[in-house]
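First comes the structure, then the notes that go with it.
Just one protein chain is left out here, and the rest sit where they should.
== subunit A ==
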Amino acid sequence: MTSAMSPSERRLQKELMSLIKDPPPGVSVDAEQAEQNLLQWTIHMEGATGTLYEGESFQLQFKFSNKYPFDSPEVTFVGSNIPVHPHVYSNGHICLSILTDDWSPALSVQAVCLSIVSMLSSCREKQQPPDNAFYVKTCNKNPKKTKWWYHDDSV
């Protein structure tokens, strides 16, 4: 298993081990599924205590290309509960700059999870993005094929 690993697989294997051993609070990875296919992970995320999402749980899907970590992972919310949030579309697409323009190979699955937890936790009012209906109808299945406009608001 180890000898034929590509650099991206080696890196993902390392990240997976670290996430299993030392996950951020409220975050857990489906280890069995990830071990079967290192290029696609499901991550469970609990809404943080004291936030609008307390008591809710969410699922994130991470897809990696063989150019990871130079290519960013494709990250979407999946499953029956998509968080209602100004930067999360009802099809699960997330508008977060580190997933596209500001991705760096020094970031990681863990850093992305922490960023999403923080994005949810700082929300003051649960509402969908203003352009949700239009976007969901016309977008590509892959959120990385959307050209996002990032403006630094603190929501």
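Convention: contacts are C-beta pairs under 8 Å (C-beta built on N, C-alpha and C of every residue); 3 or more make two chains touch, one makes a residue touch a chain; residues count from 1.
In this section, contacts and distances are computed from a predicted model.
Engineer: Just by its UniProt name, which of "Ribonuclease", "Trafficking protein particle complex subunit", "Ubiquitin thioesterase" or "NADH dehydrogenase [ubiquinone] 1 alpha subcomplex subunit 8" is the chain not shown in this complex?
Structural biologist: Matching "Ribonuclease", "Trafficking protein particle complex subunit", "Ubiquitin thioesterase" or "NADH dehydrogenase [ubiquinone] 1 alpha subcomplex subunit 8" to the record, the invisible chain is "Ubiquitin thioesterase".
Engineer: Of A:39, A:52, A:84 or A:114, which sits in contact with the chain we cannot see?
Structural biologist: A:114
Engineer: What residues on subunit A make contact with the chain left out of this view?
Structural biologist: Answer for subunit A: residues 7, 11, 14-15, 18, 69-70, 86-87, 89, 93, 95-98, 101-108, 110-111, 114-115, 118-119, 121-122, 129-131, 134-135, 138-140, 145-153, 155 touch the chain left out.
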